[in-house]
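Every protein chain but one is kept in place in this view of the complex.
Note that the chains are named A and B in the order they appear, and that numbering of residues resets to 1 at the start of each chain.
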Amino acid sequence: MKSFNLKARGKVLYAAPLAIASSALAISLIAPQIARASTSNLTAVSPEQLVSWIQTAHPVSLNGTVTGTTSFPIPSASLLGGSGPQGVIGGSTTETYNVWANGTGSFRSQQVTSAGETDLYVNPGSVWYWDSNTLTATNEKASGTAPMESPSVSNPQLSAASVVDKLSTYSTLSVSGNQMVAGRPAYTLSLTPIASDSLIGVVRIAIDGQTHVPVQIQVFPKGSDTPAASLGFDTLTFAPQPSAIFGFTPPAGATVVEGGSGAGGANVTSGGGSGSSGTRVVGTGFDSVAVATLSSKQLSTLAGIAKALPTIATPLGIGHLYSNPVFQAIVLPNGTVVAGAVDTSRLLQVAAGL
Amino acid sequence: MLASELSLLFRRRRTRVLLVLLFLAPWLMGYIIFQFGGGQGGQGPNFVNLVTHNAVFLVLASVSSLLPLLFPLSVSLIAADAIAGEASLGTLRYLLVVPVSRIKLLSNKLLAALVFVLVISVGVAVSGLVAGVIMFPAGRVLLLSGQTTSFAHGVLLAFFASVLVATSLVSVAGIGLAISTFTDVPVGATLGALGVVILSEILSNITQVRGIWPLLPTNYWLSFADVFRNPISYGGIGKDLVNQGIWLVFAFSLAAARFLSKDVTS
Partner (left out) sequence: MQTDEEVKDSNTKAVTPFVIETDDLTKGFGGRNVVEDVSLRVPAGSIFGFLGPNGSGKTTTIRMILGLVFPDRGEISLLGARDQKLRRQQLSRVGAVVEGPGFYPYLSGLENLRRFSQVAYSAQKQLNLSIKRLTASDLCSALERVGLLEARAKKFRAYSLGMKQRLAIAAALLWPRELLVLDEPTNGLDPQGIVEVRELLTGLKEQGMTIFVSSHILSEVEMICSDIAVMGDGRLLFQGSTQAFRGSLGEQFVLETPDAGLAESILERLGLAEPGSIKIEKDRLSASLTIEEIERVVAALVNGGVRVRAVGKTSHSLEEAFVSLTGRSGHAR
């Protein structure tokens, strides 16, 4: 028994740590792709049926995580057709929310941040926004915002309804290949803009195959397979949720703010609200262009940024153009901004009509 | 054997000084906050500005301020001493001819280091709770979610969190032990283990290597704070446990591979 020579045995022993290290590395790099690779097999359904499911979706009990990503800075207002929270969804961001909902209209969204967490407690008759870092509880009920409107940023169900309401009549509807969302089979409703001057290629809404609840929205720029913006469930369980999750009373020692302005947007990464002195929307659907007249103060802030942008000839003189694959804005010489998910000629057309 | 390792570890003056310093940290922190009020903490949930609201948060503020550097340093110091320390004293060769089996010596060294990890994290929690109750109110405990719970439940949660901090340091103990088998210089092994922790903390801030973040031993270290959410979020905690477990098994198998085939020439 030549058990003395441990040279060889030493090499064998190193096989264990080597195997552990390489499999851990392999699993962490490959596993996400495997998860994505699965497909579903649902019975065929018409686009109209999907639209009606989205529009008639009623609150269900669920728990899951929602991830919202954007590749470019997009003012959420213009993207969603001119309403909803006023704010800019920052460029190339990923936000993750834990969400809970019960069947009676209560909704809770929790965003875990490195400094603590922010929460949105939506109950019939009250909307509280909580920030653990500043110990601030903001009551949004008094702000006059429709209770169910503001949380849509973390609620694919509401966002989908809003998109379908505003855009379905300006779109060609189709049902595209079934996909998996949060590990569940889902239908996909595609809304392709009828207007040719839109920068948006297609908006896709995934609807859970079993419960018919919208679970994902993706916005693709024209000619691109990579979504410019996406909001959807990563994990999702349909089950009754304990009521303790939804209840909120401002704790002792917290600062209570009544009817905070734009607080709903704070659950989004708020890149500076547009809060312009006057904003109106020209056009409808994918064609809609926001026209904002900036106050002199806003203008001076913007002037520095605008200088760095390329110039463009407009009917009102030389302006500055901001452009990304799904959104463009022109700062006109008179301080007015025209912006939308449309091409330059449409913006200039609107500018000419001012 | 474990008893002998533990007595060797805790009888040593260096270990005791280290423990006293760590256990004093909450008192120092509490006193400063008591005098000057809470401020913004570093990374992680801002427990510092909650300390003046409730004693329980002194435990969490202490633990989260010790976690990035002083806890790993202490654990590196102890774990890295395991084999390299015995080698540098010349006691390693005598232990091996006693004849203790190498794997048994290695596993008892690891166990002793793990006990040390538990002692420092729970010890700091106890010390922080006592200091907190003396200096700050002990009423209902605010959770990060904005809801509140009873003081007793809050204390329970704080100890749960301190045990999770201990499990987060398991990887450091393992890495220290592994490096300890590659050198006869304890200081080198300590710096090596601490270097791995610091490298991990640096990499976790570089988005280009996002893909390997889940593998970094420090990646889920702040998950102990998830205990103070409602509902308790077990996602990060579970990932941390798996991560730490993998690191521990990896580090121990590496240590064993090295130590079982090592020529002891010290």
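By our rule, contacts are C-beta pairs under 8 Å (C-beta built on N, C-alpha and C of every residue); 3 or more make two chains touch, one makes a residue touch a chain.
Keep in mind that what you see is a predicted model, and the values were worked out from it rather than measured.
From the set B:L89, B:A152, B:I206 or B:I232, the residue in touch with the chain omitted from the display is B:L89, counting the whole complex.
Although one chain is not displayed, its contacts with subunit B can still be listed: residues 1, 3-4, 8, 11-13, 89-101, 104, 261, 263-265.
We take it that only the chains that are shown with their structure count from here on.
The centroid of the Cα atoms in subunit A and the matching centroid in subunit B are 38 Å apart.
Subunit B contributes residues 43-46, 49-50, 53, 139-140, 142, 144-148, 211-212, 214-215, 222, 226, 229-231, 233, 246, 249-251, 253-254, 256-258, 260-261 to its touches with subunit A in the complex. Those residues of subunit A that touch subunit B in the shared complex are 6-7, 9-10, 13-14, 16-17, 20-21, 24-25, 28-29, 98, 110, 112, 114-117, 119, 121, 128, 130, 132-133, 135, 137, 242, 244-245, 247-248, 250-254.
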